[in-house]
Every structure is written in C-alpha cells, then in structure tokens.
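With one protein chain held back, the other chains of the complex are shown just where they sit.
Going by the order they are written in, the chains are A and B; count residues from 1 in each one.
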Amino acid sequence: MKHKFILLAILTIVLVGVACTAAPTPAPTAAPPTAAPKPTDAPKPTEAPKPTQAPQPTAAAKPTDAPKPTEAPKPTVAPTQPPAARSGGVLRIAQNATDLNNLDPHYATTTQDRSIVDMVFNALVRYKPGDGSVFEPDLATELPEPKIVGGKQEWTFNLRKGAMCQPTDGVPAYELTSEDVVYSLTKSANKDRSAYAGDYTGMTFEAVNPSTVKITLDNPISKNLFYPRVSNYSGGFIVCKKAAEKLGADKMKTMPVGTGPFMFKSYTAQDKIVLVANDSYFRGKPQLDGVEVRFMADLTSRELGLRGGQLDVINGAPDKAWVDKMKPVQNVQVDVFGVGEVATMYFNLNIPPMDKLPVRQAIAYALSRDEFLAFVGPTIGENVYSVVPAKFLAGGLTEQEAKAKGLDFTTDLAKAKKLLADAGYPNGFNLKLVTSEMTGYKVLYESLQAQLAKIGIKADVQVIDHTSFHNTIRQDANALVVYIAWRPNADAYLTRFLHSDSIIITGKKPDTNFVHYNKIDKLIDQARVELDATKQVDLWKQAQIQVLEDMVAFPIQYQNQVYARAKTVDYGHDLKSVLALYPGVDEKTKFVK
Amino acid sequence: MAWLIHASGIKVEMSMQAPSVKFVSQRRRMWNTFLRNRVAVLGLWLVIAVVLLAIGAPWIAAKDPLIQDPKNRLSAPGIEYLLGQDTFGRDIFARLLYAAHISLVVGLCSVLLGGTLGVTLGLIAGYSGGKIENLIMRLVDVLMAFPSLLLGITVLAVLGSGIEKMILAIGIMLSPAFARVVHGNTLSLKEREFVEAARCIGARQVRILRIHILPNILGDILVLGSLWTASAIRIEANLSFIGLGISPPTPTWGNMIREGSVHLLNAPWLSVFPGLAILVTVLAFNLLGDGLRDVFDPRLQL
Partner (left out) sequence: MARYIIQRLLSSIPVFLAVLTIIFLVVRVLPGDPATAALGDYASKSAVEALRTKMGLDKPLPIQYLDFMLALARGDLGKSMIRGTPIINEVLQVLPYTLELTFAGILIGVLLGIPLGVYAAVKRNQLADYVGRIISLAGLSVPAFYLGILLMLLFAIALQWLPAVGGGEIGDPVDNLTHLVLPALTLGLVMTASVARLARSAMLNVLSQDYVRTARGKGLAETAVILGHALRSALIPIVSLIGIWAISLIGDSVTTEVIFARPGLGKMMVGAILQRDYTALQSIMVIYTGFVVIINLSADLIYGVVDPRIRH
C-alpha cells in the first residue's frame, strides 16, 4: 500500500515537473537564437565596414536610367545622419505555407522561399521594385548590351563598389567581387547545386577583373530572354562565395547569406524566420529594424492575426468575396496586383477519348471561362485566351486575336453535345481526376466537374495532398490537368508545357508537357534564337494558334496576387506588377503613422 | 442506430443463453426503464428524426445539392434558399440534408467498426491475461502510437479519398481506445466475486465473457460509443481541414464547416447550420446512449 502512494506522489511530481519545465528548460535552447543576439548580432560586425559606405555616392552618381533619381536622395541622407533615417519596427509577414523549403536562392522555388531570399540577396540586374516590366541595374552599374564575338554572344557587367557580403559565423563581412559572381553563376549552372541549371546551359562565366564579369553564350539569345537569367529571380541571385563554402549545402537551406537589405537571424521549423536590418546595405540603411516571416497555412488564421494586430502583412485569397470582406476592415489595406498566375487546362492525349479532337473541342465548348472566373471574381482575375498571358508577357494572344481566328471557344452547350455525339459519346462518359487539396486548385476542379456534368461527362474527383498531386499528374493520372503557374516569359511557358522534350515520363527532359504534344517544337526553338523581338513574338503567337487549333490546352484565367496589410505599412514602392508573386520588402519599406 | 442494432444483437445472444421466463420479464423491465427516462426517449426521437431526414433528403430538399450557381455565391438565407447558398452557390439546405446521410454513415459505421474490433480485442486481452494479453495490448500500443490524424492522412493519401476509406481510417483510429477501456474494465471485473463464482462452477470462458462480463461493461461501451460517434464526425471535419476529406462535390457536415469557416464573418450561415446539425445529432446520440446505459446497468434498476 505504502509504495503505491509513493508512486502516486512521484508521478504527480513528474507531471508537475513536466509542466514547469515547459517554461524554464527551453531557455537555453530557444533563447540564444531569439533574445540574446538582438543587440549584438546585427550592428557590430557590420559597423566596421560602414566607412566604406563611401562607394554609395559612386553608385548613385552612376545614374544611367530613370529609376535612379528616386533613389538618389536616400544615400545622401544615410551617411549624414544614419540614426534619424530609420523609422524602425519589425515587419511581421504571414505567408501561406507550412514551412520554408530551401533558402539557397538557387533552390528557392516556392513563394515563401522567394520572398525571403529576395530580402537577403541581390542579382546583377533586378526587376524594378513593384514593377516587373522594367529592368534596372542591381549589383551591376548598368544594363549591358550584347556583343557578338566569333559567333558567340558576350555580355559584360561592371560591378558596383561597396556591395558588402553579410557576415556569418567565422566569415566577417567583405566586399563582393567578380569572383563571387562567377562562383554563384557557376553554381546556378550546376545541376547538382541548383534547380535552375537548365537556364544556364551553353553559358560560360569569367571574372575579367575584380569588378568586371563577362558572360559568354554559345547561342545568342534576345535581351528579354537573357536579363531574367541574371535577375533577382531564381538562378540569378548572387550568393557570397566565402559564406557558401563555409556553410555548405545543408546549412544554406535555412541560413541565407547575401548582400541584401536584411540578414538572417533565427529560424524555427514550421513557425518563422527572423531577419534583421543589414545596416551596411549598399542602397542605404533599411528603415525597418527587421522582418519576421511566419509560415501560416490557414487563411482564417492569417486574417485574424492581421485583424488582431499580431501580423502586418498577410497573403490573402484570390477570391473577390474575401477581398470585399477585408476592404471595409479598419486599418487594413488590401492589395490586388499582378503578375497573375495562369490556370490552363491541358488534355492528356494518351488517355482516350482525349485523343479525339472532337471530344476535346466539345469539352472546350462546354466550359465557360466566365463561370470559372465567377469563383475568383472579375477584379482578381481575368479570362485568358492563350497559354501565354497576353496581359503580362509578349507573345500571348488577346481575346480579339483569338476571336479573329475563331479560337476563343465561347461557351456553346448545343455545339458541345453535338460534337460529343458525333464522336460517339452521345451520353457522355466517365472520367477520373485527382486534384490538390489547395483551395486554388480545388475550386477550379470542382467547377470543372460541375461544368462537365452539363454535357454528360461524369468526373470523379479525388482530393489528394499537394505533393501527391504533383507526382500523380506527372504519371498520366489525369485525362484533364488543370495547372496554375507563372513562368517569366513565353519561351518558358511554351517549352515547359508544350515542347516534346518536356513530355511527362517519356520526354528528353520530362517536365510538365501533360499533353504529350510535339507539334510546335520547331516554332519554339526558332523563337528562342530569334533576335528580332517582333519576329519572335510572331513565332510564339503562331505556336499558340496551332495549340488552340489542335485544342490540346484550354486557357482559363489568370489570378492576380492578393495581399492585405496594416495601413501603417508602406512598402516603399507601388505594387504595379510584381514578377515574384509577393510584395517586395526592401530598405525603403517602413511603418508610417 | 448502430447502438440499437448492436444492443439488440447482444440481447439475442443473451436470449439464446438463457431462454427462460425470467428473460422476458427482464426485457420488459429494461424497456420500461428506458421509457421512464424521458430524456432518453427524446434522444431516441431525435435520432429517428435525423435518420429520417437523412434518408428522405432527395424528397425533402427541393434543390439539387450539386448544382452550382456562380452568380449567387454566399447568398443569405431566404425563401428560395432556406439556409442560403455556399461558395459555389449551391443550396445549403439540400447539402445539409444530403450531408446528414454521409456524416451518419461515417460516424456510425466507423464507431461500429472500431467498437467491434476494439471490444473484441479488449475482452480477450483482459480476460485471458498472460501472453495473449501482452500481445494484444502491445498491438494496441502500436496502433495507439500513431497520431490519429497522421493515420488518417496516410490511409487517405494511399487509398485516395472516399467514404469507405474514411470509415476505415476512422474505425482503425478509434479501435485501440475501445480496446484499452474494455481491457481495463475486464481486468477489474475478472476479479469480482460473481465471475470467480462462475469460474468455480466450471463455466466456459466464452460464456463467462458473454454472460458476466460483456453486459457489465456494455454501459461504458455505449457511453463511449455515443461519444465517439461525435468524435468520428469531428475527425472527418478535421481531415477536411487538412484538405483530405470526402471527395467533392459530396457534402459532409465536416467539409461544409471547413469551407464555411473562411467566411465566418461575412457569411456565417455557411458554417453555423452544419455546426448546429452536428450538435443536435451528437446530443441525440448521447441522450440515447445514456438511456441505454441505464437500461443495461442492472444495478441501477432498484
């Protein structure tokens, strides 16, 4: 009897102990990365190089194009009275994600990863903040023009002075040179160290002198295909050689070290990453003290966090109902901006009866773009008529152009039924589809299901998790694949979705050609090396007309990005059209009263 | 419902074991006990009502639960659409009724599956002891070691979504809990005088389990079963939350709540009505479960 009570007592103590340790034990583990470093981490190592901010004027003095004037005042303010320049505060952003995936910029593919990488790294050139249609120099001093030397194309970049690599354990801050740039681009081109290696085949990188980099291309390409490859998107981000070598591939996944306005402080798995201001940033001291990016996969939770004041910027939903709901909320500003991701439905020709043109046409006539759009809302998205969105990229077909060719496939149920009957399916047929659990996909698939039912096609839709979905559709699972994606140019869209090299499973470089289509290879290849922009656009359009004539892809809509922020947040630039699908945060972003 | 079936099944067994005049009077007395408990009777009526609504959905609902109406998303309740329209403009009233069907089937079948599996394992383990007990209870531990949502995600990711798969997933999730409770109760009953007495006069194991132990733990099983019917409905909602519920466009209360929770502030009718439906159903089953528990508890008769 006695030791039973003793046992009971011990258990109580253990339970109480567990409860208590819940608070104190973490102190040693959690405190160091979060609380302690605050005062020491950010300023100290960077304070020293500050004098070298002298180069800033040189950067500012170089102004060669439009955007510079707006920037000019900042650097002049910064050196004279740095403390007054900072408005302070930590910007708390919530992204729609469970966690980050990889912060090595050459592996960062998801929106949450890109948004973080963008704050830490720079590239040779960049998309103008808030406006993805304009390029401006970033680490380079100006946008170069190509030269043809011996049949090869050469691009020469002069690097700006004073771009400092952020310090990381054991590696003090140092000035970025052409050695880093060549190291970084070579890494991007290496398929074992980058997800974007394909973009850099046939390119060689050379450090001419510490501040000059020469890139040579075996096959010349046009400017609008070249700049994206050295821009602040995907493989173009420049990593610091010493930091990369010191950290190694594994650590780089969660510890980004670059030259940008913010630098890494701490990371908690599936919770958040904390960045602090990089006071020696070459465009001047950031206005914010730091940025926290939280991973919050639930929309309601993000919304309530913004309303409750625990968050400053959240990723919203591409749904007019949501936007309308948030607009009247006090102190909240909703931003709807491009670029829009394009939803297109691809027919898998390997799965009967999709091999029959009349069946595909019947489905195209049965579908209503307006009906799909109603679930998104006309202010959030817009119908599209070609695989490449004409609204954002050169080479897309507008509604008028599609109509002129009779390829707009305006909804016509009678015609659809007749086509289906003529093809031998007067009563329709059954279809098995899988969809991702992500709302954006599920809504489109559910709408598709209801629309197909109108012509007797019964679709059994299975919901699977997003990872399974990506895997499954790449294995010929879906007769109809609705895919939502942004690609930076017409070439990428067409190559990856409709070039025979990209055919799933069997292609040379299997990618996302769900159709098993091979009729426009020539046009794509020709357009890629066409240096005359008008001719290039013509080729792209021709390719897409062919696609519509064969009806292997039914372009549905583009969906703009929807973000909401506290009214006190000022990004420091307008959100006209952001290539990267998130509002950029940089040295000018600040809180206003 | 399941518990009625389950209970009557056991009654039949008992009648085979003890076909005497005494049983008839016992059955009558049980029925009377039940009828005297007005709340339990109310529970029974509510359950019958929910079941009838679920079965009668095609005749009661004027609208098709699957027809989408993109122009009228999130419309408020009105005369034409009694409970309003959802994110796809579908009739919430019709969906609620059709969902009753699915949710009841999922709730009841998974508890029945998990209960049968768990009770059997628990009884055998608790009574037989020794190696068999050890083996069964370790198996239960293994099952228990899987967080139920993880188990659900795994089953649904491997097999795909669907009602049967959902029942299988939830049934497996619930069975170890049943087994543990039954095991514990059996352990303590085993040592009681009347069981020892039965053993002494040489009653067979199966008979002891059936006559002396099962009826004594039935009350607890019923309470747990009625409780876990609610859990099953909730688990389905939670799986919907992760995005892996029952395939669209089939409505369930769980996925209706999930879809509606996003619009809680601008269109509360989307999630409030299915929420109430779950509440009423859970309440009904629990009241009924309590009533049955009293009926099966011989000590409460006095």
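Note that in this section contacts are C-beta pairs under 8 Å (C-beta built on N, C-alpha and C of every residue); 3 or more make two chains touch, one makes a residue touch a chain.
No experiment lies behind these values; they were computed from the predicted model shown.
Annotation: of A:Lys418, A:His466 or A:Lys576, A:His466 touches the absent chain (contact as defined above). The omitted chain makes contact with just one of the residues A:Ser87, A:Thr268, A:Asn350 or A:Thr439: A:Thr268.
Residue-wise, the contact with the chain that is not shown comes from A:Ala297, picked out of A:Ala297, A:Ala423 or A:Ala453. The chain not displayed touches chain A at residues 1, 3-5, 7-8, 11, 14-15, 18-19, 21-23, 25-27, 29-31, 34-35, 94, 98-102, 107, 109-110, 191-192, 194-198, 234, 249-251, 253-254, 268-271, 294, 296-298, 300-302, 304-305, 307-311, 464-472, 474, 485, 496, 509-512.
Residues touching the missing chain, restricted to chain B, are 37, 39, 134, 138, 141-142, 144-150, 153-154, 157-158, 177, 180-181, 184-185, 187-188, 191, 219-220, 223-224, 227, 230-231, 233-234, 237-238, 241-242, 254, 257-258, 261, 264-265, 271, 275, 278-279, 281-283, 286-287, 290, 293, 297, 299-300, 302 (touch as defined at the top).
Rule of thumb we're sticking to: only the chains that are shown with their structure count from here on.
Mean C-alpha positions place chain A and chain B at a centre distance of 46 Å. By the touch rule above, chain A contacts chain B in their complex via residues 299-300, 317, 321-322, 324-325, 370-371, 374-375, 434-435, 437-438, 442-443, 445-447, 449-450, 453, 460-465, 468. Note for the complex: chain B touches chain A at residues 66-68, 70-71, 73-74, 87-88, 153, 156-157, 160-162, 242-245, 247-249, 261-267.
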